[in-house]
Structures are given as structure tokens and as C-alpha cells.
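One protein chain omitted, others in place.
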Amino acid sequence: MSVEISLRHKMGALDIAADFISASGITALFGRSGSGKTTLVNMVAGLTRPDSGVIKIGNRVLFDSARGINLPPHHRRVGYVFQEARLFPHLTVKQNLDYGAFFNKARDQRQFDHIVSLLGIGHLLERRPLHLSGGEKQRIAIGRALLSDPEVLLMDEPLASLDEDRKGEILPYLERLRDEAEMPILYVTHAVPEIARLASSVVLIADGKSIASGTAAEILGRLDLLPFTAQDESGAGALIDATIARHDIDDQLTILASPLGELRIPALGAAIGTHLRVQIKARDVMLSLARPVDISALNIVSCRIADLREDESGMVNIGLDREGATLLARITPKSARDLALKPGKPVYAVIKSVAFDRRMIGTWN
Amino acid sequence: MSVEISLRHKMGALDIAADFISASGITALFGRSGSGKTTLVNMVAGLTRPDSGVIKIGNRVLFDSARGINLPPHHRRVGYVFQEARLFPHLTVKQNLDYGAFFNKARDQRQFDHIVSLLGIGHLLERRPLHLSGGEKQRIAIGRALLSDPEVLLMDEPLASLDEDRKGEILPYLERLRDEAEMPILYVTHAVPEIARLASSVVLIADGKSIASGTAAEILGRLDLLPFTAQDESGAGALIDATIARHDIDDQLTILASPLGELRIPALGAAIGTHLRVQIKARDVMLSLARPVDISALNIVSCRIADLREDESGMVNIGLDREGATLLARITPKSARDLALKPGKPVYAVIKSVAFDRRMIGTWN
Amino acid sequence: DDKIVVFAAASLKGPLDDAAAAFKAAKGGDIAISYAGSSALAKQIEGGAPADLFISADLDWMDHVEKAGQVKDGTRSNWLGNTLVLVAPADSALTLKIADGVDLAGAVGDGKLAMADVKAVPAGKYGKASLEKLGAWAAIEPKVAQAENVRAALALVASGEAPLGIVYQTDATAEPKVKVVDTFPEDSHKPIIYPIAQLTGSTAPLAADFLAYLKSPEATVLFEKAGFKILK
Amino acid sequence: MLSFTPEELVAIHLSLKIALVATAASLPFGLLVAWALARRDFWGKTLLNGIVHLPLILPPVVTGYLLLLVMGRKGPVGSILDQWFGIVFAFRWTGAALAAGIMGFPLLVRAIRLSIELVDRRLEQAAVTLGAPPIWVFITVTLPLALPGIIAGIILSFGKALGEFGATITFVSNIPGETQTIPTAIYTYTNVPGGDTAAMRLVVISIVISMAALVLSELLARRVSAKVIGDER
Partner (left out) sequence: MLSFTPEELVAIHLSLKIALVATAASLPFGLLVAWALARRDFWGKTLLNGIVHLPLILPPVVTGYLLLLVMGRKGPVGSILDQWFGIVFAFRWTGAALAAGIMGFPLLVRAIRLSIELVDRRLEQAAVTLGAPPIWVFITVTLPLALPGIIAGIILSFGKALGEFGATITFVSNIPGETQTIPTAIYTYTNVPGGDTAAMRLVVISIVISMAALVLSELLARRVSAKVIGDER
């Protein structure tokens, strides 16, 4: 199922103009604070009425100003995880979770148990939301939306108040949702790692406008968008699709088959043949003219320089090409000069295995 | 000024037992969701009354159950940035910002203008909070607390809802606050980069208990605490104190003098002599037996292996020593075996310049 | 329905309750008496109230009911009478003789003369007529405090709030905190009459008997004791 | 002081019955009107709002008289109700309940409306996105969160019903055993020379009853607000 959005809306000083189609999977809405992400999501949920435009989910038209269609929110079947949890204070956690289930066919106890244990909220079921911690509230809000059996999931910075452990536990579940349920997810975030890991496609939002959209690999691989996509602490990085080729149990390594050749990464608990998507941060890629020896880095990829671009901070971002596959590297201008790098020059890209942090690897089917 | 806390409190299923003294500067309270961080901060603010214990700021006793002292919140002079912004909905942004100023000597227009422009909220002054975006609200909440002229600042995940650009702009201000105002700041976070960048000391909270505390360098450098401190995506890393030795303008590099020798990092806009604190992530450190040549990495540090420890995911964390200074590296067991690493062995640590991301570098005076 | 429902002016409550109890003891049957202002009762009867007997505190409201065709032919009669008195708080030293040109205004000084509402309540209407006849109204009018009913006027005097008040003899008799200063001449106002009648909607078999009983000597004693005059 | 006369007992019993029925019967209408005034924009809203407040503003006697004219056995509405449904208000305890309910209605509506207006709409939005139709949201989110106001409205309306006098005596008279409530009984006693003691007894009785109702309602409200607002004391 795909989500099709084409909206115009004037709100205070902000002019919203968003146009994008996102195929099934997770579409990340990425943009800085105040750029209009929440407003956009509210329009999809039917909580804010756009001045004009169209919102479609699959074949269902949720809104079409020209045809005078404006489905009321409770018929839209969107599950919305709000930026603030918005739990019902008068209901217990369990009743909060069950709230949406009331309107679906049957309440599915197995799914309930599954989601509860996944979110680690089993011990909270009988409590009321008031005194819960920020993270606890947010987890319950996620569970509540999931259990309302939606056709689209809207998530507005759902992981912002969660600690890394919890994020790490919830992310795989979102991946599964994305892949199995075929449920489109609009995912607001300003965390690049979440995009790298989860997003099928990315829509960049600036000042209310959708300024670029495309697959996550396209958007994160574009040197001209680095001012947006590299803003995260861990910076930009290309996305590589890969498959688990074999496990090396003795060495605690997993070997991936990828367009870059074999990649050795810390052992993953996934079956051989599993599709993965891996972000290789530009900052983690070292370049060498000769193949290094006696070094701890296990991944050495021979490739060719495609493009060089100095960024605002003076560093050099380099697009590398290996038989059509793209890799990004980021080095100092001194190194670039010392190594006399220029387009077309063959180089070795050196990447540590541990640079493949499990948190940057998404399973993908 | 120092903050001295020694508290016992029973709340629901949680037993709070926190004991720590933090000297002036930023003390990070670090722990996972539901561990009791907010509760602890509430006790310091006087919003929750502990069962027993002592809270002191400098010589001022805020709370002492034995002596029957319990200063009311409005006499505590704490500036509190809550986890949720808690702006006054009936006041404009400007009135919100001025709320606390009313009770201090004179309202300082210059400070007001400074903080407003720093937080980028000048265009919002006449608005009311209701329709502000999540990030806008949080920035105003920070401004409001700062402008109330507090003696201690309590910040409960203040940056969680901000985008990286905004964080990047606010962090230096928090650094300045820490260094100039000599105001102790209790800073709740679960983001290791914020700790690395800001925290003078760190208190690890688990299940309501303060399980470890010490300087940020101590805590982040301890291999036994890696299960806590390495949980972030970007992982663990040692903190190194350094000074700007010179700028290399042609190469867009800044050269630091540090216990690890000279470090070349992307050019920094700070004066020669500036003290810095740099986190070098373990994952960014490559080890080589021979000094590598023709490689893009500009930092090659010769050192000696101090300690090796395999972690739960099978990777090997290595403590490196260079004349007393500590560095952490993280590699695969295969590399460790291939290179026959063991304590005492001399190695070269190779670190890319771009691994020194500006966001991981704090100025420090 | 054999319950006798009586709509009676509120000032009749004491002796009428006693009479009803005595009747019940003698003849059986059930009597419910609804006490309220005559005007309210009259309008209710007009609006179809299930009452058997109506006892009004003045002729006007009985006329109103009769005009509405609610009075059973031949059952209406003038039953009780009352006298109007000037009262003062029991501890008052004031003495005054009510006669033509009486200086009531001077007697109340900067206080008020408590009366029942002079347009709406019979006791007030009689009092005003009397004072007009005596040539005292113009002077006292600005100093009149009109109460909702005659009992409230009495309360104003009893509490010492007003130095003088105009009430019925029946009220003065029962209130120890006031004393009668003087009685208004009977010819200074229209006669104070409580008419009684059976209503056309009356269904209770014993209603006529009760009406008759009220006029019997046995009942009459009760009303005389309370200060009413029996009209023939 | 402790043993009641049969007449007092009847009046107390009747007063309680009337106040309870008046409050219970007006509650659904009160909720509906309060919701409409708080959350809807419709033609005639100002008018409805005005009509609701009328019983507060008009002297009770006028309200009672208007009731007598409209709902009496001969009134336009009263006669229809009588003929078609056999419902009679005039001079029945049901009429007293109607009068009491109407007199308390503005108080009931105001309190409920106020608390509905203060319910956080973002929670209602959250409920809608979970698939709940607006009426269900009203029942499961708005109403529970407005409970403190509903309780306040019930107390005010119940209290008013207990104390209502003018409209009652004007509409349904003061017939012992049928329409004589504590207040109208008090009124008749104040008309008896020397009846003050008896009246005071009844005053004390109604104070005791309403104090009991108040204490009960406060306990209830405390439990409710502990749930809804989260009383942190």
C-alpha cells in the first residue's frame, strides 16, 4: 500500500506545501524543529484540515479538497503515536492499550501479549499514567496505536524519549511491522540513525515544504543533501544492501555478500540469506592508496573515486564507486591532497568491522 | 559550588537511594527509562519530599530530614527545565520568559536578548505556547529557567526533542554556563554524546540507586561500566583533555596537544590555548602493528595495550595506555587473535581526523 | 378519591389543623390542607387543582375563583373575620392612640413601619386603606417596609428591626416578643373577611361535611381562641 | 428532637424522593445540553443558553407560575401529556420534581459545561485516531474527565432541589403527603404563631441531610479526582 500526499496549507507564518508518494514501508519525515512535520502528520490523521490537496492511502481517499472528500479521523484507520504521549489519565495502562481494540473485530490476546512484552510494559498494566516516567508513557502510547489495528501508522518522534536499550528493542519490531504488515508508516524523526535503519523512503522537510524525497539510499547518498543528512552527530553515510553469506562462529563474525564485495561484521543472530541494509558512515571510511597490512580493520574494498566535494566545514566528502555501488567517505583536505585524490583514481576503502554497529544494521525483506 | 545529595525514598515499587557529591559544573544523571532520574530531580527542586536524607547546594541546606529542614521550592533558587516543557498557556512566550525574572533584582535586558537569540526564539516572543512545535516549546522552557537567575540548574532531558542543529547551537551555551556562571547543573540524559561533551561528572542511576559516580573521564573510561556507557549507538569512548596548539589554515586542520601526542582534527574556530575535551570513540580506533603509510588517517598514536576484555556481544574492548593516558579501542576477536594482542604489547592506534566530530568536542575551561 | 383537599390561606394553619384533626377523629376520612398565599392558591384552582375547599384571606381572590366558575353554587360564605392592630416590640415604651391624623411617621422616627405588601397581601391592603382613611398614609408612606406576608412583617417587629408594625390580631396574640399598641377602628377599612367555599371540582364525599363542621360551634371555639372573629 | 412527627417524616421522605428524582432525571438532559453548549456551534445556541439560565434569573414564583400555565392540567403541554401519555405533573410529587429539576438545571449545566470545556482536547483527538466515533469519545473520554464537574453539578442541583420552595409551591401547591416538601413545610410553620420551633427543627433536618450528601459527594469527588487529575497530596 502506498501513501500519496499533496497538500497546501497556510498556518501562521508557515506555508505548507508537501508533495510526495511513499510506497509501503517506512517513510521518514525529516526536518528541523518547527519545519512543519507534526502539522503534516496531523493533516493525515484528520486533526488539521488542509486548505487544499489530496491524501490517499492505497485506494482510499482520505481527503480531496477538489472532490469535497474529508474522511473524519475515526474512519481514517490511522494509528497515531503523538509527540507527547497523550495517554488517557483516567484509564489504567491496560485500558489505554485496549481502547482502540474495542472498534476492531476481535481483541487479539496473543498480539496484545506480544506487544506488551516487546515494549516491556507488562508490569505497568494496572497502573494509571500519571506517575509513569516519560519513557514508560511513550512506550504505552506506541502500544496503544499498534493495538488499534491501523492501516497506516503515524509516529511523531516516537523514540525521542527512550533510552538506547529500549530503542534497540523496539526498532526490530518496527522493522517487522514494516515488512510483514505491509502497513505504511509515516515516521517523523530528526535522528539519522533511525532513518538509516528503518526508512524505506525519506522526505526532507524544510520550512513547511517537502524539498526532496526518494529512497533512503538515494537521499542519504546524495552529496548535495549532506547539509541536511549529515547534521547528526554520527554524520552521513551510504546505505548498502547486503545478504548474510555465512557465519564465522570461531571469530564471532558474520560475512555479508554485498555490492562492495564481502564485508566482515560482528556476529549477527540472523539466518544465512537474510537481507540487511547497512549504513556505512562516511567518517568510518579510511582511504589508502596501497592495501594495508597488519591492521585490525578487516574490510578493505578496492574502488574508484567518483566525486569529491568540500563541505562548509572544510572537510572533503568523497563519493566512491565500486562497479556501480556507492560508498561515501569523509576525510581531511590534507589527506586528500597528500594522497592526491581525484576522480577516477583507484583507492582502497578501509572499514573496521566494529564500525558496523548493530544499531545501524536493519533487516530488510 | 557543589551539590551534595544523600537521599532515601520509597515510591511505589521503586526504592530510591542516591548518594553523590558533584562539584561545580555539569553532573549528568544517566540511567535508563524509569530508573528514577526525574524523581531525583523533583526532590532537589522540592516538588517531591524525600523520606529522609540531605540536599545541599554549596553551604545552603535545601533539605535535611534529621534537622527538620525543608526549604519550600520557591526559596530553593533552582531553575528547572522539565521533561515536558510546562509553559504557561495563558502567557505569551515573552511573558513566560519574564516570569521568573520578576523575582530577581532587575530584569537584565541584555541577558534576555542574548538568551533569546541564542535559543532562536526571537520570532516567537509574541506567540502563545499552544501551537508551538515540540522543539520550540523546549527552547522556551530552557530560556525561562535560565532567566530566573537560579543557583542550580536542573535539566531533565532538555535536548531530547531538539534537532541536531539546534542541539549544536545550544550545547556551547550550556558549556559557557557551566564554566562562567559556576552554576552547578544536574543534567538528566540518556545520550552519551551529551555526557561526553558536557558532563564534568556522571552519576549512573539504575533502579533508583546511584550505582557509580565520578568524573566523566573516569566513568566513560571504565571497562566494567561499558554495559551502561556503551549503550549509545556511537558507543563508548575515552575522554581526552587537550589544548589547541596551532591551526593549520591551508589544510583546514587544528592541531591539539594532548597526552596522546599531537592530534589533527578538522579546523575548529577557537583560539590557540583553548582547553578542549574530546571523546575518542572506541569504534573509531584502529590498531596496527606497523606504522601505516599512504593512508587517509592522520593520527597515529604509538601506545601499549593495558587491558583486554571481551564484551557480551563478543567484541573485544581494549584499554590502551600511552604514558598514563587512556584510550579505548574496540575490535573483533579475529583481529585481536590475528594481531596476537595481549597486555604489554606495543601497537599503533590509528584515528581518522574526521572521527573527531565537532559535536564530540567540548570546550573546557 | 375520598381525601379532602383544602386550599387555605397560610395564616389559618394553627386552628385549621386542629379542626381537621378533630373532624378526622369524629368522622374518619383523610384531610390534606395545602397552605400558601391566597393568590397562589387561587391561580392553582384556576389551573385545575384537585381541591375541594378554598379558604381565602380576602374577598378578591375568592371573587377571582368564582369568576373562573370554580365555586360550587351556594357554598360560598363569609366565614371568619380578623382585626388589624398596631404592634411594637415587647420592650417598647411607645404608646399611641390610633385616631384621625395620627402621627405614625413621628412615632417610627428614622425607623420603618413594617407592613405586609400593600398591594399584594390583604393585611397590607387593609392597613393602607386604614391609614389613608385616617389621613396618615401620605406622611408614613416613605417609611413603610413592605414584607412578603404579614408574618414577615411581624418578624420585623419581633426582631426589633422595625419599631412599629401593622399585623392581624391573630398574629399579635401568639407572638410574645410584640405587644399591641392599639387596634385600628373597624370602620377605617373594609371588613377583614376570610371567605370559604366548596369548589366545582370537588369529588370527596366528605367535603361538604367538613365545611359544615368548620362552621359548627365545636370548631368555632378553636378559631376564636386563635383570635379570629366568627362571622354569621 | 430525635423523634419525627409523621408529618415531618412524610415531608423528609418526599423531599429526598423529589430531589433524587429531579437530579437523576435532569442529568441526561444536563449532559446533553452542557455538551452542546461546550462543544458545538449551532443556530440558536445563544437562545438555548438563555433558556437554560432562565430559572436562575427569574423569581422562582414566576417559574412556578409559568410551569402552572404550561405544564398544568389545562396548559398546552400539560394537557397533551395527560391525554396522550397519561403523564400528569400538576399537583403531584412528579410536578414538584419537575419544578426542582428545572430550578437546578442551570446549575447542573454550568458545572458540567465548565468541566467539559476544560477537558484536554488533545486526549479526545487521541481517542478519535484510535477509531472511536465522537459519541464514544464523549462517553469514554470527555465524560470521565469531566466527572469532577458532573459531581459538582449534581450536588448543586440536588441541593437546589432540596431547598427549592417558590416554584414548587406555586406550581404544585403544598399538599401534605403529595407535594409538601421540607421547605414548603417550613413555610407553613412560619405562618403559625409559635411555629418557629417546628420550622427550626425542619431547618436543622435539611441541614443534616445536605451535609451528609455533601460529605458523601466530597469523598466521591476526591476518589474521582485522584484518578482523573491525580491529586498528589
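A, B, C and D label the chains in the order they appear, each numbered from 1.
Just so we're on the same page, a residue touches a chain if its C-beta (ideal position, glycine included) is under 8 Å from a C-beta of that chain, and two chains touch if they have at least 3 such contacts.
The structure presented is a predicted model; accordingly, all values stated were derived computationally and were not measured.
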The chain left out here touches which displayed chains? B, C, D
Chain not shown: contacting residue from D:148, D:176 or D:195: D:148
Among C:112, C:128 or C:229, which residue is in touch with the absent chain? C:112
Contacting the left-out chain: of D:32, D:57 or D:139, that is D:57
Of the residues D:71, D:111 or D:198, which one touches the chain left out of the display? D:111
On subunit C, residues whose C-beta touches the chain left out of the figure: 37, 39, 42, 60-61, 63-64, 112, 114, 117, 119-121, 144-148, 152, 155-156, 159-161
Using the document's contact rule, name the residues of subunit B that touch the chain not shown here. 45-47, 72-74, 76-80, 82, 84, 86, 88-90, 99-100, 102-104, 128, 130-131, 144-145, 148-149, 154
For subunit D, residues touching the missing partner are 41, 46, 49-50, 53-54, 56-62, 65, 106-107, 110-111, 113-115, 117-118, 121, 148-149, 152, 155-156, 159-160, 162-163, 165-166, 183, 186-187, 190, 199, 203, 206-207, 210-211, 214-215, 218, 225, 229, 232-233
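Everything below uses one rule, namely that only the chains that are shown with their structure count from here on.
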Just the number, please: Cα centre separation of subunit B and subunit C in whole Å. 90
Centroid spacing, where centroids are CA-atom means, of subunit A and subunit B in whole angstrom: 26
If you average the CA atoms of subunit B and of subunit D, how many Å lie between those two points? 60
In subunit C, what residues contact two or more other chains? none
Shared-contact residues (touching 2 or more other chains) in subunit A: 84, 131
Category of the chain touch graph - line, ring, star, complete, other: line
